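One protein chain omitted, others in place.
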Amino acid sequence: MEDVQKQQAAIAMPIDRVGVKGMRLPIIVRDRESGIQHTIAEVSLSVDLPAEFKGTHMSRFVEALEHWSGDLDYTSFRTLLDDVVVRLQAKSAHVRFVFPFFLRKLSPESGHSGLMDYTCRVDGWMKDGKLTFTLGADVPVMTVCPCSKAISEEGAHSQRAKVRIRTQFDGFLWLEDLIEIGEKAGSCQVYSLLKREDEKHVTEASFANPMFVEDVVREAANGLAEHPQVHWYRVEVESFESIHNHSAFAVIECPEE
Amino acid sequence: MEDVQKQQAAIAMPIDRVGVKGMRLPIIVRDRESGIQHTIAEVSLSVDLPAEFKGTHMSRFVEALEHWSGDLDYTSFRTLLDDVVVRLQAKSAHVRFVFPFFLRKLSPESGHSGLMDYTCRVDGWMKDGKLTFTLGADVPVMTVCPCSKAISEEGAHSQRAKVRIRTQFDGFLWLEDLIEIGEKAGSCQVYSLLKREDEKHVTEASFANPMFVEDVVREAANGLAEHPQVHWYRVEVESFESIHNHSAFAVIECPEE
Amino acid sequence: MEDVQKQQAAIAMPIDRVGVKGMRLPIIVRDRESGIQHTIAEVSLSVDLPAEFKGTHMSRFVEALEHWSGDLDYTSFRTLLDDVVVRLQAKSAHVRFVFPFFLRKLSPESGHSGLMDYTCRVDGWMKDGKLTFTLGADVPVMTVCPCSKAISEEGAHSQRAKVRIRTQFDGFLWLEDLIEIGEKAGSCQVYSLLKREDEKHVTEASFANPMFVEDVVREAANGLAEHPQVHWYRVEVESFESIHNHSAFAVIECPEE
Partner (left out) sequence: MEDVQKQQAAIAMPIDRVGVKGMRLPIIVRDRESGIQHTIAEVSLSVDLPAEFKGTHMSRFVEALEHWSGDLDYTSFRTLLDDVVVRLQAKSAHVRFVFPFFLRKLSPESGHSGLMDYTCRVDGWMKDGKLTFTLGADVPVMTVCPCSKAISEEGAHSQRAKVRIRTQFDGFLWLEDLIEIGEKAGSCQVYSLLKREDEKHVTEASFANPMFVEDVVREAANGLAEHPQVHWYRVEVESFESIHNHSAFAVIECPEE
């Protein structure tokens, strides 16, 4: 049968990235506590395409995923990227996995155990054999407004905020490290299961530690800057303001090396 | 050209609703303050289809919208539904508009003016010439947790919540009536523009009025039950809990007459 | 500590449903081929609340999930609902799980194996000890337009469509049964991995079998009506029209018994 993709392109322009996205896939990821956990990733894969070829062979991306172990660690991720490069005869490739990651947390007073979910992501760009690898976690926290607290007779508005961390680093890094840095950056961390004494604890702890989004983004950026392995990061904090119908947000991105 | 739609259906089954959805359309809606406002609606239109016909004529829904004034009030809405019934030779029809609606609000202390947005909706079901009409508004409010306040030395967690109101009623009803009922139901209403003295006001007002989602849904349901024109309602309150990564919610639906 | 929830309600109105939503949870579901599969569910749980109580105890929903096995079958689902009723001292309860479900499919000509994802859902309503159980699957298919094919010199527009099935039934029912009924209802089923000969097959098969959304919804409804165990169903088909920027859709709901 005709290989239309291999025909000459009508317009001889190189394409930066061509591939598939919106695929879902069961994967296994590492966690520090229990070793592994099963989760579901949304996946995108792409490669460059030279000016002369009309099209890429999209089914080969899916074949690469099918031949891949589904067991997501640094080595296997690199294997997948290498395989994509070979199958597609490409010079560069990009792979992204976005997935919920779960941690068992104990509530702060009663010690009840509850599962917390964090949306995490892994990005890999392969170019001329060199891999750039980014790990990310979206960490929900609680913020108490310092201004509202300072000026009000009683109370202060609080809300859920999301700390979105992206990093590049040396060696191996646990997702738990990023989540811990995110959770420390807010007025208080959040939990799935809180009994009354825990709710009292969280309320008091957060009110003792009021934070603007500006404070949270600096705290998280500082935590990442001080991490011995992290050599690039970007943090965005979005606060779903309880006194408004819109969000406040702040971004710090450390300069590219 | 062949009219494939008019052919006999392979399976002679009546279809409850067939139509189009996901269309966007500029419309004009009434507001009490300035008379009219321009907004953008997402629209769906559908009719029943008897067992004998293979298909409906989808382009006629778009023609009905094209011939419609775009000026959304009760009379013109009914005209649109009548027109859909005639064009599609249907016995029943449904039309839905979902759109942002804006109100200018003064902040509670400094009196600064700011525009607030509310997602509103109009639903009309025409059956055998009889129109059932539903008006709805999604109203953001702030809630302060009564339990957290009662048990903590200082503070209480607060968050944004959404009061989703749907109603059937006699005569004409302003969207502003529904929004007012929703805003009164929370610990405090929210604003787009708050200066420092306003933020103090909102914080103190909300802390003086702690409300669970259960309290909010009852307050809103009670407001609707007491409204002289409303004869059916459904209220859902969803609270984006600041101490959790999930929502709390509550629903009251008044029994169908 | 004070139990604010147990206090008397300011407005003595019963609440239809109060609970939590937006929680994510790793679960295990049954599949016919491999026995079990790991997936991630979005969960909501709720109960009724009598007029006299101010609030429900939200943490008990999370405790019920924590004490539950995470292994989703009919018996364990019923156990979870029973447990929610007991923990919350409720008369009625509702539990919903929405999750991606995966099937390994062979491509139609070359026999290449690829994983397909389907969004599925389980709903259970417990009332006075009686459980109403609903199983659902959203099944992507391809549709080729019969009108476009009949009137054009060459070709016909095609697009992805989604068949959203909800059912009540006797005994045990595999999700695979619903998916099969959905996939048979379109012009052709879709695949994650298609080599050239498979793409030829899918194209020709779909063009030999043109279907309006009206045809698809009837075909699926008919398949459900003929299933010996199914005693209630609702099907919605949405077609993401390739010639428009909006969708066509059709709904058949079998009357409640």
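Every chain is named by a letter (A, B and C) in the order it is written, and numbering of its residues begins at 1.
Keep in mind that, in the parts below, a residue touches a chain if its C-beta (ideal position, glycine included) is under 8 Å from a C-beta of that chain, and two chains touch if they have at least 3 such contacts.
All values derive from a computational prediction rather than experimental measurement.
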* Of B:82, B:117, B:176 or B:204, which one is in contact with the hidden chain? -> B:117
* Structure fact -> Cross-chain touch to the chain not pictured, restricted to A:173, A:205 or A:248, is A:248
* Structure fact -> Missing-chain contact among A:28, A:151 or A:173 belongs to A:151
* Chain not shown, touching residues in chain A -> 1-2, 4-5, 9-11, 13-23, 44, 46, 49, 54-56, 58, 146-147, 150-151, 212-215, 217-219, 221-222, 238, 245-253
* Since one chain has been left out of the picture, which residues of chain C touch it in the full complex? -> 116-117, 140, 142-145, 147-148, 151-160, 188, 190-192, 194, 196, 199-200, 202-204, 206-208, 240-246
* To do: By the contact definition given up top, give the residues of chain B that touch the hidden chain.
  => 1, 3, 23-26, 37-40, 59, 62-63, 66, 100, 102, 112-115, 117, 192-197, 200
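Note that only the chains that are shown with their structure count from here on.
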* Asked: Rounded to the nearest 5 degrees, what angle rotates chain A onto chain B on CA?
  -> 180
* Asked: Do chain A and chain C face each other with the same patch, meaning over half of the contact numbers show up on both, or with different patches?
  -> same
* **Where chain A and chain C are represented by their mean Cα positions, the distance between them in whole Å** => 28
* Asked: Could you say which residues in chain C touch two or more other chains, in rising order?
  -> 1, 23
